[in-house]
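Just below is one structure, and these are the notes that go with it.
One chain of protein is taken out of this complex; the other chains stay put.
Residue numbering begins at 1 within each chain, and the chains themselves are lettered A and B in the order written.
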Amino acid sequence: MFAYLARRLALAVLTVLAAVLISFLLVHATPGSPGAIRAGAGGTAAEIARYNSELGWDQPLWRQFLDYLGQLVRLDFGTSLIDSKDIGADLGQRLPVTASIALLATLLSGLVGVLLGVTAAVRGGRFGRFITSSSGVALSLPAFWVGILLVFVLSLQLGWLPATGYTRFTDDPVGWLTSLALPVLTLTVGGAAVIARTAGAGMREALRQEHIRTLRAVGTPEWRIRYLHALRYASVPVVSVLGIQFIALFGGSVIIENLFALPGLGQASQAASSSHDLPALVGVVVIATIVVVVTNLLLELVVAALDPKVRTS
Amino acid sequence: MSVLPLPDMDGAAADEVATEPVPPSRRRGLPQLLRRPGSGLGVAWLVFLVIASFTAPLWRPYEVDEQDLAHRLEGPSGAHWLGTDPNGRDILSRIFTAGAEPLLVSTLTVLVAFGIGIPLALMAAQRGRRTEQVTSRLTEIVMALPSTILLLAVIGVIGIKIYLVMGILGVLISAVVYRIMLGVAQSVRQRLYVDAARVNGLGSLAVNLRHVLPGMATVIAVQAAQLFGIALLIQSGLAFLGFGPAEPQPSWGVMIQTASQHIYDAPWLMVPTGLVLALTVVAVNELADAIAGKVTAERVVPRRRSRVVASSTAAPADPDAVLEVRDLSVAVDGGPQLVTGVSFALRPGRVLGLVGESGCGKTMTARALLGLLPDGVSVSGGSILWQGRELVGLPDSRLNDVRGREIAMISQEPMVALDPMFSVAYQLIQPIRRLRGVGRAEARKIAAELLTSVGIVDAERVLKTYPHQLSGGMAQRVCIALALTGKPKLLIADEPTTALDVTVQAEILSLLRALVRDTGLSVVIVSHDLGVVADICDDVAVMYAGEVVESGSVAAVLDDPAHPYTMALLGANPHVPDGEPVPRRLASIAGTVPPPGSWPTGCRFAARCQFAQEQCTVPFVPFPAHGDGRATGSVRCIRVEELARAHVTWDADDVGAVVLVGADPLEPADETAPTAGVRS
Partner (left out) sequence: MTAAPAAGATAASALDPAPVLEVRDLVVRYGSGRRARNAPPAIDGVSFDIAPGETLGVVGESGSGKSTIGKAVLGLQPATSGTVTLHGQDITAMSLKQRSRLVADLRVVFQDPYSSLNPARTIGQTLVEPLALMGIKGVAALAKARAGLEAVGLPGDAADRYPSQFSGGQRQRIAIARALVCDPKVVVLDEPVSALDLSTQAQVLNLLADLRDQRGLAFMFIAHDLGVVRFLAQRTVVLYRGQIMETGPVEAVNSRPRHPYTVALTAAAPVPRPAEQAARRAAREALGVGTAGAAQPAATGCPFVPRCPLATDICVAERPPLRLVEGTYAACHHAERVPQL
């Protein structure tokens, strides 16, 4: 188990390195130079050259890469080409916004999805079919369109929730929650549908297993069979998909943050992409990769805790 | 765009599809798909969309940049069927003009992802562990890259070159494709026809193209459809963010972005484009579901039993019998009968064998005794009297009082009969506490004792293990211990040794025999092996095509069989006692067991019987036979006396190498019962 963990950790570090390398090479494949971007449209050749040498752009590639790695280890992401702000500090402020959206949406998706999926599998009949087919539709809807619909109904027509904007938790916890409600709900529509399908299929498969019949043969109460044994069996795929969901929601936050004007990582990456702010782009990629890698590691630990077959091998 | 790394929601289903040989119905392709209303509509919409999008320049009522400033932000009208946008441009024309690019670009993404993922998976599956580990680690790294954000970074560097960007997305997704396809390819490669082709000397490329790839076709189609939907969402999501085609070229994402800005003054604007995009993705996913054969009307788990009223409440014919089954019939709900008119009685401390080939209904009969029939199968008539109490028609809640406490069951596959998620200790202690009303510590003590009593030496260690850590024989012992937790009086054993090695089988049979001797347990054992029946049973009922054809004491039936089917089964058994010569040829029976629903009237064995005559096709009742004063039996053969007088034996030489098998050998012969997963 220990050797296994060590191997996973090594792979995680390797993954982050790969992400850094890819984005670094990507930046260097660009036809322009950071100096040109910083200098703006009216920059002279001399200005551009000065900026470039300030940024170390004139150094050999490997040297720049090692320098950048050295910076990263010190959690220094460099400064923005556009407004010269410290990228690390900026992203540090944005990370909690995106993380809370993704986390809340994942949790809510899990809750609603498991509830719906298990009900569909256990109740069956017309109701079960309805849940299965409507979740099939829900997971196909584009999130940005669902978001607009929700704004129209919940915010414009009913006036229950603010349409856009973000309130910090430290400023006003209730305001924080209501400002996140619409984005989280939007992401939950598709997320819960995916989980409902996984949980439903998992439960159905679990209830078909031979060991369920063994339990019935010794007169085990039905609730125990369903909600202890079958649910436990179905929990492994559900947890895996929840992990994938979190990663997907984290990466997919760009659109939601754009739609609801939330100051998160996604918004930063969109802005950096539009303005060719290369160091900021690399920073976002690195942080997102770290989130993915850490989530995957946690996921493996949870699955190992759930599944004795994984745990004991 | 909520789902970037392919949600592996179909992982389980995909695997199922991969490991099961494709049933013939799935090979009929499109018409089969169209039979589902959802997928029929889906395919119709996709066809319409493709045609409408690519021909849009030919029929669109307005040019895409044709502004009608007098009619801005209008709803549907005769002039503009789907209304107009903030610049007064016709939405209908713009939606369908915009369709071509996402369709092409998403196809490109799918092609790139599969073009890389599938060859890689095929190679890794073929080359074995070392190659597989290298490629798998590499793809794990790619999969961990945040694709959406990386795409934005790519756009930030190279600009909005949508074909290139979506191609790069395809490269990123190819890692996911590889992961899914590797599992499928490995499972297809385990199929024996691949080995057979390799033994024939077929080159590896040909093996992959001819044998492995076709086996993966279903999964590939499903994944391709899903991936197409995801690519579509990502492409329009990028356009929504402003990384789409430049104005005035229309795109769905930009149109929805525009709608979001006019949600206050023109909410209609969000309807047409959103609906077209949503419909398209829904249609694609519906198509994927249909290909996967996922019927939305999935079988459910209603534990409702049919409300059959016991057909007889007369006093038991055998006053000593603890269990009496009379005229029991089992049928698929709204379908054919699986078991008809089965009767037998069991006295305390006796062992009854139900014996026959696959599809004879012996397992269904055994499971009916505990009300544990598969979903969609139920008792359709007759009576099961357990200690004078009628079990047929009892609701599950009442049956639960009998299950475990009075009647228990062990099954064919001990390795899957225990819950893989819980330790042996938990699985024993929980029913012990419930059935014996003791505390946890006491229950644990009893659990250890039970394990010792079924011949497990190191009970304490076994208690701590999980099912996957047990060998087959050990698992079956644990299953027997589990069945004994409620001190039952009757044990139903469904092929308890079929999955075990022959020396382990002998040990388990000895254990069962000792239990019968020491505790007075009665046993109903289902087996296809007459040797097992001879070893452990006192009485036997031979089943064929859903009915008992011969019954009686084991010695009477096996030493002096009266029914031709029993004779044939004995003649087909290659196990001869020591000292006797092995027969030069074995007796065999032409053809196969007729499947439920196509049983003839009269004798169901007549079509395969060497002694069948005209009279065998008329219905008749079984004759009493094998009477020895203590036990009685019956024979369901109208010529039984005639045959007995003639001292006939089943002739071994009737089926040779060049004789056609059966009267109609190419009848699609499915030897299993029609209910999926039900084996008898």
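Here is the rule we go by: a residue touches a chain if its C-beta (ideal position, glycine included) is under 8 Å from a C-beta of that chain, and two chains touch if they have at least 3 such contacts.
Predicted model only: the values in this text are computed from it and were never measured.
All shown chains touched by the missing chain in the whole complex, by label: B. Considering the full assembly, B:586 is the residue among B:275, B:586, B:618 or B:646 that touches the omitted chain.
Only one of the listed residues, B:123, B:438 or B:570, touches the absent chain: B:570.
Checked against the full complex, the one of B:107, B:358 or B:649 touching the unshown chain is B:358. Across B:40, B:393, B:420 or B:531, the residue that sits in touch with the chain not pictured is B:531. In the full complex, subunit B touches the hidden chain at residues 21-24, 27, 129-130, 190-193, 195-203, 210-211, 214-215, 217, 357-358, 455, 457, 471-474, 501-507, 509-510, 528-535, 554-555, 558-559, 568-579, 582-583, 585-589, 592-593, 655-661, 665-666, 668-671.
Definition applied: only the chains that are shown with their structure count from here on.
Annotation: 34 Å between the Cα-based centres of subunit A and subunit B.
Only residues 11-12, 14-15, 18-19, 22-23, 26-27, 29-30, 121-125, 128-129, 132-133, 136-137, 139-145, 147-149, 151-152, 156, 187, 190-191, 194, 197-198, 201-202, 204-205, 207-211, 213-222, 229, 232-233, 237, 240-241, 244-245, 247-252, 254-255, 258-259, 265-266, 269-270, 272-274, 276-278, 281-282, 284-285, 288-289, 291-293, 296, 306-309, 312 of subunit A touch subunit B when the two sit together in their complex.
By the touch criterion given at the top, residues 1-5, 7-9, 11-13, 38, 137, 140-141, 144-150, 152-158, 229, 233, 236-237, 240-243, 253, 256-257, 259-260, 263-264, 267, 270, 274, 277-278, 281-282, 284-286, 289, 296-303, 370, 372, 396, 399-405, 408-409, 411, 413, 416-423, 430-431, 434-435, 466, 468-469, 479, 482-483, 485-486, 677 of subunit B touch subunit A in their complex.
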